[in-house]
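Just one protein chain is left out here, and the rest sit where they should.
Here is chain A:
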Amino acid sequence: MLRIRLNYLRDQKLRRPDEVMSLALPFLQSASLHSEEDLAILEQLCIASLDVSNFEVAESVVTRLESRFEDSSRVMRLRGMVYEAAQNYTAATELYKNLLEKNPSNVFARKRLYAIKKSQNDNPVEALLSYLDENNADVQAWYELSDLYLGLADWQGAAFALEECVLLDPLSAHLHTLLGECYYTLSNSTSEAVLAKNFTVEPLILLARRHFSEALNLKRGDIRALMGLALASKVSATEDIPQPDNSANVSLVDKLKSGQPIVDEQLVGAKLHEFAALELSKNIKDGKLKNSVDAYMKKGAEEIKIAMANKESKKDV
């Protein structure tokens, strides 16, 4: 029945505004204000109607709820969302500040205040940083911060935010992929800050490669990570990678002490490129795309061969 489907959507926190609108609209009139389930359905309807910009339905739901519950923070937050949707930001800000005064631990109100700043483009990075000052365990907030930085093309900031995300959720393949992409982009950057090694002394392209590998370890066959790995490994196999400073190279000393073999990063890059080519060919279903990717990878493999041959010849000299 309708209710079962609506309850399911609520439980799983799925955002399907069209479906909810069609299922829940009859409840606008028929819902009983004394049944907890009906009230939850009304709340669901209100949020869905805001998603589809149906302000009349949202307004009628909220007024109906306000008539029954005068001082409920739950209803007030719906009212705040209606204000925001109507772009009445002053009223919304005031309402959320009221909510925070009543209950300083109201995370929802803090998030909405940030969202208002973002909609008005009023220094959202600063607002989000002050939110994160208090709620630094909120991985979605850090992810949002990385999104903001990416929008500003601040790759270092995005990498920083994504690192915090990774510390919060280390086993997420998606985060490692994004972090690898940030490092890859940074490695290409010609800005002085990057060249001066303000961000990190290790070669960024190797970091990118490692994070893509980790992403693939966590989720085999992820196309985005495979493409990232293909690009990063090609660059690391064809270009000369500057060795990191000795001061940061404690790992090398440790490796020597432990008897582990010293590997040639270019060779590893070549192998990774091979691996990526195999996996991409395995995992891409679309025929046309597969062909073009295969051709691209073949070209890359040849470039790598030439580069390795050059290296060998340089060594022999």
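Going forward, contacts are C-beta pairs under 8 Å (C-beta built on N, C-alpha and C of every residue); 3 or more make two chains touch, one makes a residue touch a chain; residues count from 1.
Note that contacts and distances are computed from a predicted model.
K.L.:
Missing chain's UniProt protein name, "Geranylgeranyl transferase type-1 subunit beta", "pyruvate dehydrogenase (acetyl-transferring)", "Cysteine desulfurase" or "ER membrane protein complex subunit 3"?
P.N.:
The missing chain's protein name, per its UniProt entry, is "ER membrane protein complex subunit 3".
K.L.:
Out of A:11, A:56, A:70 or A:133, which residue would touch the omitted chain in the full complex?
P.N.:
Result: among the candidates, A:133 touches the missing chain.
K.L.:
Using the touch definition up top, pick the residue from A:174, A:271 or A:290 that touches the left-out chain.
P.N.:
A:271
K.L.:
When the complex is taken as a whole, what residues of chain A touch the one chain not shown?
P.N.:
Contacting residues on chain A, toward the hidden partner: 73-74, 102-107, 133-137, 163-164, 166-168, 170, 176, 200-202, 207, 209-211, 213-214, 216-217, 244, 248, 250-251, 256, 259-264, 267-268, 271-272, 274-275.
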